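With one protein chain held back, the other chains of the complex are shown just where they sit.
Then we have subunit A:
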Amino acid sequence: MLLDFEQPIAALEGKLQEMKKLAEESQVDVSEAVKALEDKIKTLKKETYANLTRWQRVQLSRHPDRPYTLDYIQGMAEKFIELHGDRNVSDDKAMVGGFGELDGRTVMFIGQQKGRNTKQRQLRNFGMANPEGYRKALRLMRMAEKFGKPIVTLIDTPGAFPGLEAEERGQGEAIARNLKEMFSLTVPVICIVIGEGASGGALGIAIGDRVLMLENSWYSVISPENCSTILWRTWAYKEQAAEALKLTATDMLKHKLVDGIIKEPLGGAHTDPEKMIKTLKKKILETIDELEAIDPEERISQRIDKFSNMGVVNELAGGIENNYTII
């Protein structure tokens, strides 16, 4: 599938293939023309991806060929043992987790899982977890803590599932509990938004010592479509909503709501998944080293302080209005 801004690039790439094929068949030297076209493609790619609108990044974050949670885990871990169930209701297929080995080191992986075809999408409930998904995640986090293993969460969800049973089984309570409990985990916690980071459903596994975002992921309180529906009463303003929400990795880093951005291959993670997985693995290992050097109690207190400082308010003090970031 091609997104509209991918099409001009794909057209040139097609032309390049044609040219190469023709050259081969006719034995004519077209190396100069090939070189010129390759340069042209490179320039166009650079320009396109340097100037993406926020909505275009949202589109990239949902690209059907984009690597999902299990693609990353299976791609980077030498071994992975998936663990199932919340020990209470069921096994939520929209939330996966288990112990994996990264360069010989054990890591607890947890993340929302999307499906790639209709059947898979249904099985994974489009990456929208039910309460038992959040409770499974918490069970696995506590287990990681018990055995002293770092936790890596991969966030990719259009939101927590808004269903009837989800309400009956306490969707709100399940997410709330995770938020609170994650602040007391004694092991390092790294959270990475790999695709969509929508609202409480994302936050429910995203309280970390380091919260990172892939370059073309988004993270906000609501999706652009739902924001548009509420504020403009139609989906049609999704592009404006995306702009207004300032939901890209760059926006979120600028406002100190996340700790870093992980670069994607030019064109997006789906254009070179192998390279993307390698980059992510390296970043995870580096970050674990960095976090393990900190005393656990200090790590927890830094985690609490970081989130406590998020927000911007005005405070009228002695008649002077101060606009400041909370410290």
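Note that in this section contacts are C-beta pairs under 8 Å (C-beta built on N, C-alpha and C of every residue); 3 or more make two chains touch, one makes a residue touch a chain; residues count from 1.
Everything below uses one rule, namely that contacts and distances are computed from a predicted model.
Hidden chain, UniProt protein name from the list "cysteine desulfurase", "Acetyl-coenzyme A carboxylase carboxyl transferase subunit beta", "Xylose transport system permease protein XylH" or "Recombination protein RecR": "Acetyl-coenzyme A carboxylase carboxyl transferase subunit beta".
Interface note for the absent chain: among A:28, A:123 or A:230, the touching residue is A:230. Screening A:30, A:52, A:89 or A:244 for touch with the missing chain picks out A:244.
Although one chain is not displayed, its contacts with subunit A can still be listed: residues 160-164, 166-173, 175-177, 179-181, 183-184, 199-200, 203-204, 207, 219-222, 227, 230-232, 240-241, 244-247, 251-252, 255, 257, 303-304, 307-308, 310-317, 323, 326.
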